[in-house]
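Only one protein chain is missing from this complex, and each of the others stays in its spot.
Naming follows writing order (A and B), and every chain is counted from residue 1.
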Amino acid sequence: MSNATTSVPSGLDAGGLDQLSPDVRSYWQMVGFRLRHDPVTLFFGAVILFVILAAIFAPLIAPKDPTLTSMIDRLKPIGYKDYLLGTDELGRDMTSRLIWGARSSLLMGLMPVVFALLIGGALGVIAGYVGGKTNMVIMRIMDVFYAFPSILLAVAISGAMGGGMLNGLISLTIVFIPPMCRIAETATTQVRGLDFVEAARATGGGTGSIIVTHILGNVLAPVFVYASGMVSVSILLASGLSFLGLGVAPPTPDWGLMLSTLRQAIYMNPIVCALPGVAILITSLSFNMVSDGLRQAMDVKL
Amino acid sequence: MVTKEKSADTKARAPSVEVVPPGDPRDRGGPAQPMFMVRDLKKHFPVRGGALNRTVAKVLAVDGVSFEVVKGETLGIVGESGCGKSTLARLLMHLIDITDGELIFDGEEVGVRNGIAMRDFRKAAQMVFQDSYSSLNPRLPVEDSIAYGPRVHGMSKKEAKNLARELLGKVGLRPEVFGPRYPHELSGGQKQRVNIARALAMSPRLVILDEAVSALDKSVEAQVLNLLRHLKRHFNLTYVFISHDLNVVQYISDRVLVMYLGEVVEIGPVDEIYAKPKHPYTRALLKSRLSMDPDERMDEAPITGDPPNPINPPSGCRFHTRCQFAETLCKTVAPKLPEGARPSDHVTACHMYNQTAGHSLFGKVPPAFETPVAEPASSARVAAKA
Partner (left out) sequence: MLNYILRRVAYAIPISLGVTIFCFALVYLAPGDPLTRLLPDDATAETIALIKAAYGFDKPIPIQYLNWLGRALTGDLGQSIQTNRAVADEVLIALGNTIIISTAAVILAFTLAFVMGTVAAYYNGGVADRVATSVSVLGVSIPNYWFGIVLIIIFAVNLRWLPATGMGPGGSEGFSIWEWSSVKFAILPVLTMAMVPIGIIMRSTRSAVSEVLSQDFVQTLRAKGMGEAAVLRHAVRNALPGVLAVMGLQFGYLMGGSILIETIFTWPGTGSLLNQAILNRDIPVLQGTILVLALIFVMTNLAVDILQTAVDPRIKRG
């Protein structure tokens, strides 16, 4: 026992050879590393970036005014005159309308998910951490909304409240709150039972402090991955609402709305009529692929 | 020994870590007052079932446990897995609600309004969890995990970080190398050192170690055990050491408490319990130890079957279903630990040692071991001697 009396007893130094490698990698650094080496995710991430840039700089990029009609140049095919992608049923330039349409489609894809992430995520973390009756009340209410297929719920709320972008935004947010809440609740419940949370409680940490320091960091990954997948669903639902006349009102260029109005013209110019759908497909596919890549990089099992 | 320790320490010591002299200013009741008194502690978990999800049964995880922890000692708690050891650890830390009973920390009751404030209690008592993948927050550098407790108690970010690094040094990890690391970059033994540092960051007086070395390799286990012994002296700590490993408990403990199905069956000084175990359960446990000495090896399993279900524990003495000395009396009357025993006494809850109970073997219990029990050839002991 004599050697145990020095301050760090010899032989108790646990570093060993390990001390030679000083590079430290946090979880998020690892995620970044994996993403940088995943060409597929990078590619689709670039596509999303491209769409976002197009949406932001639409006034600069779009060759024509997206609302400028022309009675002579209606439903012209791809490459007609200087209409790169043809014209729609009112003779408006499809290229410009598709570029401008990225704005409302992205907005309706991202905003509901962001709001639902904040509201549903917060509810889920509270339900998961507090547990007991709080959990029961929150989760049972969520279950009621789970009793509707998502498109039906969106149509019900939008249909009752009437069309318009704001109503569409509200109804889609309500659609995404329950799944977001459930994911956050599941993740939180799992983390809450882990020893390091008990250890934090044992050191006297309060609920708020423990949630911020120990829960959020561990819940973020699954919730974030799930939310990224929801963006694709949100884009599809939003364009669906617009298609039904429950989303963005004309003449605002919106991919779903464009599909709806061009539908009458499929006998005359089918290719041009299909274009907004291609734009929706590319965007939603890109978000799905990036979500998949994130899930792998973050090592999340949903 | 004290002077030697001091001279070696001067370099490493910084003002933020208290090295507590024998007359600890935090001490309230003097050495005679127990550090921790546990009175009739109970924890019953409801079992839900049926169509309406009602409580249909109770798991008696901890059922009427009483003991004292003397200041400065190491009290070992042993028992099979599922006997309620880990529940007891969490109850002692007040991490789960107590069904019934009292916890008195240095004269002040825990978890009541006019007792010790929970905030103060959680500084004075700390817990080291079993090393597992979940004992450290995977998203935080380990120094942040250590600094979390002091931060919660109002220490500045910088101070807390300095303290964390200093404690890393105390537990044998180079601060500048290991501080910024994440748990997945550490080995099991290193993580367990971090866990210990995290507990020490609160300058506790009592540390509850729940299977703190059980998941480690034997060689690493020995290192960590020696570290724990060293830290105990250095920081003037009192330990409650919970483990299923009899050798480890023998090595580190001053006194030992044996649990069976949520109850205390025997408690006493370590040497007495290991040399002359009284309760048939303790005897069986000790006999079942693996031994390096061929003469010590058992030919038959001294205890048979799995422990009974704690939802419906056996009537009378809970051990009677597996006890070779059981009589009708044992099936009906539950034996109790003798009241008024001092911490230095070796007592058991068994009718065979109670004159008034009426067990036929009173005074005639055959000795547990033919010869005095040999020193365990555990790696811990070997490493300690090396």
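Everything that follows uses one rule, which is that contacts are C-beta pairs under 8 Å (C-beta built on N, C-alpha and C of every residue); 3 or more make two chains touch, one makes a residue touch a chain.
Keep in mind that what you see is a predicted model, and the values were worked out from it rather than measured.
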Legend entry - Contact with the hidden chain (one of A:G120, A:P179 or A:G240): A:G240
Inset, instruction - Specify the residue from the set A:P149, A:G193 or A:G206 that touches the hidden chain. - result: A:P149
Inset, instruction - Decide which residue listed in A:S26, A:N135 or A:S232 touches the omitted chain of the complex. - result: A:S232
Inset, instruction - Check each of A:G132, A:G162 or A:G208 against the chain that is not shown and name the one that touches it. - result: A:G162
Inset, instruction - Mind listing the chain A residues that contact the chain we can't see here? - result: 140-141, 143-145, 147-152, 155-157, 159-162, 232, 236, 239-240, 243-246, 256, 259, 263, 266-267, 270, 273-274, 276-277, 280-281, 284-285, 288-289, 292
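Rule of thumb we're sticking to: only the chains that are shown with their structure count from here on.
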Legend entry - Residue ranges of chain B in contact with chain A within the complex: 1, 4-5, 8-9, 11-13, 90, 93, 95, 118-119, 122-123, 126-127, 129-130, 132, 134-141, 145, 148-149, 152-153, 169-174, 177-178, 180-182, 185, 187, 189-190, 193, 195, 198, 201-202, 220, 223, 226-227, 229-230, 234, 384
Legend entry - Parts of chain A lying in touch with chain B, wherever the complex brings them together: 1, 4-9, 11-15, 18-19, 22, 24-27, 194-196, 198-206, 209, 213-214, 217-218
